[in-house]
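A quick write-up on the structure given underneath.
In this view, the complex is presented without one of its protein chains, the others remaining in place.
Up next, chain A:
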Amino acid sequence: MGRPKTIVEKIWDQHVIHKEEGKPELIYIDLHLVHEVTSPQAFEGLRMKKRKVRRPDRTFATMDHNVPTRHRHIIKDQISKKQMDTLEQNCEEFGIPLADINHPDQGIVHIIGPQLGLTQPGKTIVCGDSHTSTHGAFGALAFGIGTSEVEHVLATQSLWQATPKTLQVKVDGELGTGVTAKDLILAIIAKFGVRFGTGYVVEYTGEAIRKLSMEERMTICNMSIEAGARAGLISPDDTTVEYLRGKRHAPKDEEFEAAAEEWKSLATDPGAEYDAHVEINASKVEPQVTWGTNPSQCVPVGAKTPDPSVLDDAQEQDSIQRALDYMGLEANQEIQSIPIEHVFIGSCTNSRISDLRKAAEIVKGGKVHKDVTAIVVPGSHSVKQQAEAEGLDTIFLTAGFEWRDAGCSMCLAMNDDIVPPGERCASTSNRNFEGRQGNGARTHLVSPEMAAAAAIEGTFVDVRKFGATVGG
């Protein structure tokens, strides 16, 4: 055995096609996921240069960003429709498998990759979408790329990349009751800032991470980009292997057992060194609510909004004040006093079956507050079906939630699921940027449980107390 290595080094070494001193390295891409928004110009580029797609069999496309989440058979927005039609034509022309809007596999690209077993440990995975980091939960090296790179991967199945630097985020301890993976990743970003991962591939390690389910791990890795890291991953273990067993694109029978051994051998070796390191204790994390316009502007639910006047740094003061103004909040305002008008349960961060189960648990027996419009948008068609088989749709509908078809929906409001100007939304998505959920919309990021509780209370409420008093 040589020097102990991190999982990132191991995956990297297996994928280098060409390297030269002082240059980025050419690495092979195992899986390329494609959606309607960031691909049209890439296909157009191929056509202009008369180039082909090198490996259509390593490419998989779906429609998620633009798709309506109700009345799907009639797409009113003609520009969205054109983008979807364009993807369909491109996939046909270039021979790429597509889960279109009516396909049983359709869903948010980062939900369906894992669900179909396309996402596997040790793979290099790219997509023209920053939340590609989600797939890192499996111990894959997965990152978002721009449209020029989409074209590059379509044509060559490779990318020029600098050798990644690694950052270990070690999470010891254990999450408390009512505290979720979403709260953990929000707390990590609140503590270390929206830039701490820039230039690194983050590996999440430690006792608390090992205890997370695959779906919770996906929530964590999903938001790596919100800390500036293009990729975040978790070393594969038995949890990873068991999740993949029986998935459609996973190896079968003896081949599966052999693959499982290989996957586990990718885990970071004891004693391997990272380029940087931070630590956080999970037992200290509380349910989180963002108050501002980037994901680090976040506090525990029992806290207040910050007071910029007590800060020394003028730029910092200015950016906090700007965020408070946009959000229509005062300094020192109790988070639990903030009334909301919308609740969105969905997005590639939190729309998997376990998210819906946990939200339904809170909702059960309650009623959506009279001033709140609440929607649930399952991450994929098959998550929707599973939820319906379990009766979760009835729980949500009885409580007054809307039950929609799969897509990105109000996470970025490119379809007609939009938060109106000045209105406030408790959202399980990943970005609270200005205008993200609609021009002038005010987004507060929370866990599915916190969103469900807020829907019923009409304000933010500590889900730990809520659980004890209502339904439970």
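Criterion: contacts are C-beta pairs under 8 Å (C-beta built on N, C-alpha and C of every residue); 3 or more make two chains touch, one makes a residue touch a chain; residues count from 1.
We adopt the following convention: contacts and distances are computed from a predicted model.
Taken from the listed names "3-isopropylmalate dehydratase small subunit", "BolA family transcriptional regulator", "Cytochrome bo(3) ubiquinol oxidase subunit 3" or "Ribosomal protein L11 methyltransferase", the protein name that UniProt assigns to the chain not shown is "3-isopropylmalate dehydratase small subunit".
When the omitted chain is restored, the residue from A:Thr6, A:Thr62, A:Ser158 or A:Thr180 that touches it is A:Ser158. Only one of the listed residues, A:His71, A:Arg195, A:His277 or A:Lys367, touches the absent chain: A:Arg195. Across A:Pro4, A:Gly328 or A:Pro421, the residue that sits in touch with the chain not pictured is A:Pro421. Remark: the omitted chain is touched by one listed residue; of A:Ile17, A:Ala258 or A:Ala389 this is A:Ile17. Contact with the undisplayed chain is limited, among A:Leu33, A:Ile145, A:Met218 or A:Leu324, to A:Ile145.
The chain not shown here touches chain A at positions 14, 17-18, 22-24, 26, 28, 30, 37-38, 40-41, 44, 49, 51, 54, 65-66, 79-80, 82-83, 86, 128-130, 144-149, 151-152, 155-158, 160, 162, 194-195, 198-199, 225, 228, 230, 294, 315, 319, 322, 412-414, 421, 431, 433-436, 439.
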